[in-house]
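What follows is a structure written as structure tokens; I'll ask about it next.
Heads up, one of the protein chains got dropped from this complex, but the rest are sitting where they should.
Presenting chain A:
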Amino acid sequence: MAGIKALISLSFGGAIGLMFLMLGCALPVYDKYWPLFLLFFYILSPIPYCISRRVVDDTDSASNACKELAIFLTTGIVISAFGLPIVFARAQVIAWGACALVLTGNIVIFGTILGFFMVFGSNDDFSWQQW
């Protein structure tokens, strides 16, 4: 069970990702706050998987249809979080430089969320008193 180091690195990753997002919005040369809509996707992305973990308590089988649907939806949310800044930039709503910053932030944040699930999400010792 990973401890405090993983927690700190994941928090750092999250902070850096959000920093990139905010830079893409707030730098004076860009000054457009449309990319903040991505926060909606960031918050939404863990939800399908968490719901499927709670609803189906099947530890015997390796997989089940609900989990796969959750993975499908999560992939969709991630793709949408990459697609939205690109569509914004192609419509000249934001600058391409801002788009690049936001996409970098995306990669960091989704890496952090994935890391969070890999480190803290395993089913082996499912107890809440670990740390």
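Details
In this section, a contact is a pair of C-beta atoms (placed from the backbone, for glycine too) under 8 Å apart; a residue touches a chain by one contact, two chains touch by 3 or more; residues count from 1.
Here is the rule we go by: contacts and distances are computed from a predicted model.
Think of the chain that is not pictured: of "GPI mannosyltransferase 1", "Transmembrane protein 50A", "Syntaxin-18" or "Trafficking protein particle complex subunit", UniProt labels it "Transmembrane protein 50A". Among the residues A:23, A:36, A:51 or A:71, only A:71 touches the chain that is left out of the figure. Hidden from this view is one chain, which touches chain A at 58, 60-65, 68-69, 71-76, 79-80, 83, 86-87, 90-91.
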